[in-house]
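Every protein chain except one is present and positioned as in the full complex.
Labels A and B are assigned to the chains in the order they are written; within every chain, residues are numbered from 1.
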Amino acid sequence: MAQVDPTALDLPLAAPKRSIRVGRIRVPGWLALLLRNSKSRTGLLIVAFMVFIAIIAPLISVAHPNDFNILATRQAPSWHHLFGTTDQGSDVFSQVVVGARRSLLLGALAGALATLVAAALGITAAYVGGIVDEVVNLLTNVFLTIPAIPLLIVASGYLRARGMWTMIAVIALVLWAFEARILRAQALTLKNRDFVLAAKASGEPTWRIVFGELMPNMISRIAAAFVLVFYVSLLVDSGLEFLGLGDMSATSWGVTIYWAQVNSTVLQGEWWPFMFPSLALGLTVLGLVLVLAGIDEVSNPQLRAERTRGRLVRLLFGKAAA
Amino acid sequence: MRWFARRLVFYVFAIWVALTLNFLLPRLMPGSPIAGLLEHLSPAQLAANPGIVQTYEALLGGGHHSIWQDYVTYLHRISHFNFGLSTSNYPTPVSEVVGRTLPYSIFLVGVAFILSFVIGTGVGMVAAWRRGRFTDSFVVPAFMTVSAFPAFVLALLGLYFLGLKAGWFPIQHAYDSNVIPAWSWTFIWSAFRHAQLPILVIIAAYAGGWVLNMRTVMINTIGEDYVGMAHAKGLRDRRVMTRYAGRNAILPPLNGFAAQFAGAVGGLVFVEIIFSYPGVGYTLQSAVLGNDYPLAQAILVVLSVCVIVANLIMDVLNFVLDPRLRTS
Partner (left out) sequence: MRRSIRSTRRLAVVGVVAGLAVLALLGTASAPAATNNAAALAAAHKCLVMTGSGDPAFVKNFNPYTATGLPSGSFVQGAFYEPLIVIGEGGLKPVPWLARTWKWSNGNKTLTLKLAHGVKWSDGKPLTSLDVVYSLTAGQQNAAMDRIGLTGAGNNVQSIRAHGAYTVAITLKTPDSQFIAGTLNRQFIVPQHIWSKVADPATFTNSNPVGSGPFDKITRFTTQDYVFSKNPNYWQPGLPKIPCLEYVQAASNDSALALIQSGQVDWTHNFVPNVAQAYISKDPKHFHAFYATKAYPTSLVFDDTQYPYSLVAFRKALSLAIDRNSVSKLGEYGYGPPTDALGLQFLFPSSVTDASVKAQAKAMGTYNPTAAKKMLTDAGFTYKGSNLIDPKGNPVSLDIHVISGWSDWVASDQIIAKNLSDIGISSKEVLEPDWGSWQPNAYATKNPTLLWQNGSQGSAYGFLYANLSQNAYVPSGQDGETTGNWEHFADPAATPYLNQWKNSLDPEKQQTAATQLEKLFLNDMPIVPIYIGPRWSTYSTKYFHCFDSPKTFWGDPIFTTFPDNILSFTRICPGGQAGA
């Protein structure tokens, strides 16, 4: 559960150019930028593939992926069952592709909610300042010192109904602090810019300035925040499901892994019900990490310029130094 | 020094919030601890113990006070380190359960976290210094890929391939079962052998984050004037890397220490469960599944305190490493 620490990500404040033409297709500026970077290109491709699979899941899976089949239990991957079957004869491939829907949706929504809370609180605090800022800052730091996974384990242990929306709310509430700190710091540097001061002078209300002026100008930073919380939510949610603390009647990657473990499949040499959802999960997270790394490189000229140092040093100080 | 005092006040406040959160969580949710006790029993065991529900009710039935009264009593008790009795280990005090398990967890997560920090920042530093070379092109992506998998997947894979198939590592417990915990070489050796695989898993899962962070910051640092200056002075390459660039680059990642350490503590839970390692992480899961409120609460507080103490240590380190803090 690698976490790319948000402090390290310094993103440009201005939004990129509106759009770029690639052949006949108009590509939004940010996407074009990301596609030009090899890391984020790979990452986006992986994530897009997963999303595509999730969308077409009903077309390529059996109708009820959790249905049992007495005649086809514990089968190794074959043409008939691409990813094999579980102890009860459910098709693992169907579970993985249908599970992608819930896993991705839950991760994305929890990420979005956490980002929204973080952005609203962080930016407002930075802009308003004073006691509000102190309180939000304090709260953020406190949440950062309470370990998220143990807190989530305890919280979801107390929950009776662990439906999707409940899990989204709980995860978002625990994870928002990750980003609030960064967004606040970013907003602090923005709040004295001319366009903000101008809006303030013209008597615009606080919420308009926060949502109308500050947020649009921090959009790339907020997007990066979303990607980060997205994959952390994915990992956290599957972790809870692995412990049996999620919605265990749902179809998702974590639930399939949970049942694989409950049935001790790995120790019996049945690697498929465990490996395939794990791979899907790991690949998605890797994709998102790559996107994040790409955003980082795109927005950070130092990172983008490969071998800049070598050239610069040589230019300035001659071969001996390099 | 004022900076330091502010940090201390903040930590005290953070502990208070953690305690209050702990107090409120179970009271916001339905469910009873007796039901949790019974959950540990299988249908067969339940069938063999008719009347067990009444037995537990006789043991755990209690009166009800107002929430404020409860809260005051709660804070008072906690301030005396009295966390009550663990319902799933009734009537053993929670402090005893935590006391038995905490040392193993601190050992495991402490060693693993320091190692993943050192390895991660080291690799990140070298990768940034020699961009596009071997470390940067192969080691960094490898770390990224491995760290993209959840800790429990890595732990299960390690258990199966390195522990069970290859037989290189013990796969369960904190020491061999025929060894008595004591300060003897046999015990230390046994504890070391049993900690190997869990530690490797935590490193695999968490070093990747450090690698990426350190690499990013280091690349930025390399562009700074003073690094070029150091080169100009004709200092050896390695010296510039460690003494000039590395030392400054390490400060920003250190600031993210809280989040990283809290994350590693989360991973600890999974690793302990999979390796039957008798630490607080595993105890936390069984407490939660058994609705053992007092135990689960105490562990959350203890883990929060651990993170805070780790932060405090980092603050001191920061103070030593960063001259700006000392002069301000």
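For this structure, a couple of remarks:
Here is the rule we use: a residue touches a chain if its C-beta (ideal position, glycine included) is under 8 Å from a C-beta of that chain, and two chains touch if they have at least 3 such contacts.
Keep in mind it's a predicted model, so treat the numbers as computed, not measured.
When the missing chain is restored to the complex, the residue among B:Asn22, B:Thr101, B:Gln260 or B:Asn318 that touches it is B:Thr101.
Of B:Pro150, B:Gly209, B:Gly246 or B:Pro294, it is B:Gly246 that touches the chain left out of the display. Only one of B:Met144, B:Leu157 or B:Ile274 touches the chain withheld from this view, namely B:Ile274. Residue-wise, the contact with the chain that is not shown comes from B:Val118, picked out of B:Val9, B:Leu24, B:Val72 or B:Val118.
On the side of chain B, the interface with the absent chain consists of residues 31-32, 35-56, 58-59, 85-86, 88-92, 96-97, 100-101, 111, 115, 118-119, 122, 156, 159, 162-164, 167-175, 177-178, 180-181, 192-193, 196, 199-200, 239, 242-243, 246-247, 272-278, 282-283, 286-287, 289-291, using the contact rule stated above.
Seen from chain A, the chain kept out of the figure touches residues 67-68, 70, 73-74, 87-89, 159-162, 244, 248-249, 259, 261-264, 266-268.
Convention: only the chains that are shown with their structure count from here on.
Distance between chain centres (mean CA atoms), chain A to chain B: 22 Å.
In the complex of the two chains, the chain A residues touching chain B come out as 1-10, 138, 141-142, 144-151, 153-155, 157-160, 178, 235-236, 238-239, 242-245, 257, 261, 266-267, 274, 278, 281-283, 285-286, 289-290, 293, 296, 300, 302-303, 306-310, 312-313, 316-317, 320-321.
Residues 10-11, 13-14, 17-18, 21-22, 25-26, 28-31, 131-132, 144-145, 147-153, 156, 160, 164, 205-206, 208-209, 212-213, 216-217, 219-220, 222-223, 228, 231-232, 234, 252-253, 255-256, 258-260, 262-263, 265-267, 269-270, 273, 281, 284-285, 288-289, 291, 296-297, 299-300, 303-304, 307-308, 311 of chain B touch chain A in their complex.
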